[in-house]
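Everything on this sheet refers to the single structure shown next.
A single protein chain has been removed from this complex, and every other one stays in its place.
Which chain is which? They are A, B and C, in the order written, and residues in each are numbered from 1.
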Amino acid sequence: MKESATHETARRYGMVIDLDKCTGCGACMVSCYAENNVPFKKDESNKLDSINWIRVVKMTNQKPYPDTQICYLPMPCMQCDGVGKHGHSPCVSVCPAVATDYDFTTGIVSQIYTRCFGCRYCMAACPYHARKFNWWDPVWPADMEKYLSPNVSPRMRGVVEKCSFCFHRYQLARDKAYQEERAELEENEYQPACVEACPVKAMTFGDLNNPAHAVYELKNHKHAFRLLERLETNPKVYYISSKEWVRRNGDNYLPDEAPGRLKSKAKARH
Amino acid sequence: MFPFVFEWVWDMSHMVFMGGLWYALTIMGLGLTYCIIKALIDTRQKKGGTHGGH
Amino acid sequence: MKIDRRKFLAGFSACVGGGAVGSMLSPLPWKVMDDVAIWTQNWPWTPVPQDGRYSYVQSVCALCPGGCGISVRKVKSRAVKIEGLKDHPAGNGGLCPLGLSGLQYLYGPARVKSPLKRVGKRGEGKWQPISWDAAISEVSQKLNELRARNKPHSLAWISGENKGILAGLIDRFLKVYGSPNVLRDSTAHDAIDQAAYHTQGQRGTVFWDIENADFILSFGAGLMDGGWPLARMNGFPKSADGGKTLIQVEARLSDTAAKADLWVAANPGTEGVLALGIAHVMIRELIYNIDFINRQASGFEDGVMGGDQVLQGFKSMVLEKYKPEKVSGITGVPVDAIFDIARRFAKSDKAVAVCGRGHGRVAGCMDEALAVHYLNALKGNIHQPGGVFVVADPDYVRFPEPGMDKIAEYGLGQTRVDGAQSEKFPNSRYLLHRLPEIINTADGDSPVQALLVSGANPLYTIPDGKSVKKSFDKIPFIASFSPFMDETAVYSDVILPDHTYLECYRDIVSQGSMDGIVVSLAKPVVRPLYNTSHLGDVIIQIAKALGGYIETAFAWKSYESLLEETFADNWETITSSGYIRMNPQIPGTVATSFNTPSKKFEFNINAGAPEAPFSSAFEKIAMEGDAQNYPLTLIPYDSIRLAGNYPANPPFMTKIIDDTVLKKTHGCIEINPATAKQLRLSEGDAVKLSTPRGEADVQIHLYEGVMPGVIALPRGLGHTAYSEEWGLYGKGVNVNDLMGPIEDPVSGFNMAWGIRAKLTKI
Partner (left out) sequence: METPLIPPGVKRCPTWQFALWMAAVGAVLLWGVYAMILVWWKGLNQTNMNDAYGFALWIWADLAVIALGGGAFFTGFLTYIIGKDKLKGIINYAVIIGFICYSSALLILAIDIGQPLRGWFIFWHANVHSMLTEVAFCLSCYFGVLTIEFIPLILENPRLAAKPFLHHLSHNMHEIMAVFAATGVFLSFFHQGSLGGVAGVLFGRPFAYREGIFIWPWTFFLFTWSAAACGPCFTILVTWITEKITGKKLVQQDVIGLLAKIAGWMLITYIIAKSIDTLYWALVTAPGMGFTLMDFYTDHPIYNIGILFAEIVLCGFLPALILITRRGRENGFLLILSVLLAVLGCSINRWVMVLQVMAVPVFSFESWFLYSPSWQEVATTILPVAYGVILISLAHRYLPVFPQEKELNPAN
């Protein structure tokens, strides 16, 4: 948080995920593994020590057969802006060694693996479980090291990692624009791997501050919501669902509260 | 911890926090130095040792 | 001064201590600390991927019949990522998790790195690497021997290659050799294609034009569960920016059902009956396509067949036998819902009914396929945009007619070992699932003396694993061409490993579309990693080793030269753009497109008539086992996160399997909480699952989305091969081992959709 914490970021990259479209196929997760050199272990069935930068969570409406419904909820790092959008995301403010930081030019929360010493305070702070710890040394059996991408360094044991909105893709696009003497990136020039891979186009990515980008309008959809908005984490990942129970699952409500009514109240707080 | 690491910013939080730290370290350092030097002097002056009394 | 021990020690300690204190004041400790921290950031066992020049190779995915276009990112000579290829007609930039995981097959630990000869007992896993010459002579010697014994027809080839040049080479090889026994897995498409043949007289591949449809009525098809390329689902499911209507009929809340506008929870095995109930409502309310039926259909109304015998038509049969009340009783779907579905289906602009459970791995029941196809006829969407098309199979693979010797002619004259294309099942091309029983019940020697397997893993995929294994034990010689150490490869005598699809040229026939068929070209993305050889080249080599006229029939220099020769004028196009479109074979008007004796769409339901494919007594597809001993119904289900067929799930996909499907090595069985309560079972309980065909240990997962009384297991687990590092070894249950096939009386296809089962707490 080097820059003054009072100014709004120039760009705020964010995502809008249409849960009505998402079929839960998992292509986003696999694309992310391949893009970001996420390792795998022989047993990945303990989801609490399985490294995923984006997880697709299966929610049900808890109703008995045949009124049961399921909804898949893809959860990348929410890239929180923090209270009052000052960049004090739950994790950035607690990291003792500045191994995770809020980038004011993009709104993206970074993670520096070589700086992290593995205290896991950020994981305790993140309510979205977006942060994953390298409990094990990563191993790529047989010739699998050959498919590792040089764009993202493999992480060593004992550090925390998380989704970066494929920041390396931003850097590549920015470098290209710089060479071509352009100041602005086109919307399609920078898209994270998960968004690009979504076969049903449920995910939209862009600059939330830029009216020319699709996310600018989408985030204001009447069924748009963010996860745990009431905690004032200010996530930059928005969701759209036509189902009320899904929207209700996105946050916590007292028995007499309902998602719609509260939204204006939460907004009024800052 | 030091002004030359790149995260360092001359803002209020750093000044208060690191000010407190260096203040505490200085007191401890000076206190210890004082004790050691005084003990050296005392030893040279061959002051009689009194057990107890503290 | 006398230095005693004490003084020496004191002095020594002082030196050490002083040294320590002194060094603390030097930069040394700080330097060491820094170096140590830097070392942790560069641990030699944490790989650092080499950077280099980037390039992209456009190719095609060969991991399922979808044939989606892929773009492979390379850094120098390494392939680092597979992504969807934009503007490719198949997939259009979208890829499923399986396609995205392709590099794990290429570089993974399950590869067979050179030809291998078995040295231990079968299945023991003891191998000796041998040269390609030796491997080919192993096969050719065996094949020569069979011909010498005048038993060429005892050679069988189980092939996963269905279309294209490789399939053509395999067909040709067996023909020239003298065996009718090319065996391929039958899928739901075989049933629906046969339904189209019975009603329209056209042989080809049925294609549901869901891209142009605005309403899909799906009878259990896993549209969003990986059965179909997800990119084809554009517009489904409905979302904020509009979309089309999907109704899913299924006993279990699958991902497709979850995304549907309406999930119709019909009793499993009664989907076809529901289709007829819907047909009933359409006919009764006169909301079917009267114009089409009147002008283009025959057998709809009652007819007179010479004398006084009245031939019952489809209309009166459906009106009589499939009243909504009765259908509701069978299917468990409320009467209102049947009316509602029928009306919505009938009134939609471009509606299509589709079928094929899950990924469509099991061919299924002809009655059901026909019932769904009839529904489309009632809608009048045959050969209409947004409806059903029969697309002719590609015909670009044309080899010169080979010469044949007496032995070959004799062998070809024998009946097929699986009974397909016989008098009993004249319209079914392959009936692989019948093979084990035929071998196991044969008198004397096995009718299959040598088995070649390519692109398939029959030991895993054919139902009733125990009997499959038993039958394989009776086959004296098994050779596998698999690039992976799969179950069948492990159980073979020789392995002649093929390249993976990322290491060689291969023509891939993608799924059809309204514009015809797309043939894509898989290109060598990387040079072959190991001592493997292209199956096409190996066939040519084997033919060469067999010599004589067989060699002459395969006089190509290599597969690659054959490929180039085959595409001839199209070679330029297919290498540069990656695909070509094959000439659409859809005749322009409906009238000319029906090839039946009446030149009309035939509702051929006449009960008892030998040629009638449809049984008018159709109520529910049969299921094995008695309700007394087996009170529950086990159904297999397909998931997009599990490759249920061949090859086995890659580690990335195993990583995305929910922990409610696989927990450590335990496969989870889905059971409705109400049923579980009756059985006093709770989440996570270890139970024994028994069916008439076998038993397995599973773990309980309570799932509201599965019908009470029904339990569900995923396909694709329970592998006993591939490397342990592949992460699938010994995990979960292979549901194929717990189910036997049930023969459809008309087609001979396996129509088993479930089996009776019971759960006992361990």
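Rule of thumb we're sticking to: contacts are C-beta pairs under 8 Å (C-beta built on N, C-alpha and C of every residue); 3 or more make two chains touch, one makes a residue touch a chain.
Keep in mind the model is a prediction, meaning the values are calculated, not measured.
The chain we do not see here touches A, B, C in the full complex. Between the chain not shown and the residues A:A125, A:V139 or A:A173, the one that touches is A:A125. Here the missing chain is touched by one residue of A:G14, A:P90, A:P154 or A:P192, and it is A:P90. Set against the missing chain, the residues A:K42, A:R157, A:R174 or A:K243 yield one that touches it, A:R157. Interface residues of subunit B with the unshown chain, by the touch rule above, are 1-2, 5, 7, 13-14, 17-18, 20-21, 24-25, 27-28, 31-32, 34-36, 38-40, 42-43, 46-47, 49-51, 54.
Looking at subunit A, the residues touching the absent chain are 1, 46, 48-49, 57, 59, 83, 88, 90, 93-99, 115-121, 123-129, 131-137, 156-160, 227-228, 230-233, 248-249, 251-255, 257.
In the full complex, the hidden chain is touched by subunit C at residues 33, 36-37, 39-40.
Going forward, only the chains that are shown with their structure count from here on.
Distance between subunit A and subunit B, defined via averaged C-alpha coordinates, is recorded as 47 Å.
Our note on geometry: subunit A versus subunit C, Cα centroid distance of 34 Å, whole angstroms.
Those residues of subunit C in touch with two or more other chains do not exist in this structure.
Residue ranges on subunit C touching subunit A, taken from their complex, read 40-41, 43, 45-52, 73, 75, 78-84, 91, 94-97, 100-101, 103-104, 106-109, 111, 224, 226, 229-231, 233-234, 237-240, 253, 255-256, 258-259, 263, 265, 529, 640-641, 651-660, 662-665, 672-674, 704-708, 723-725, 727.
Interface residues of subunit A, counted against subunit C in their complex, comprise 18, 20-21, 23-27, 29-31, 33-35, 37, 40-47, 50, 52, 56, 58, 60, 62-66, 68-72, 113-114, 137-138, 140-150, 153-158, 196-202, 221, 223, 240, 242.
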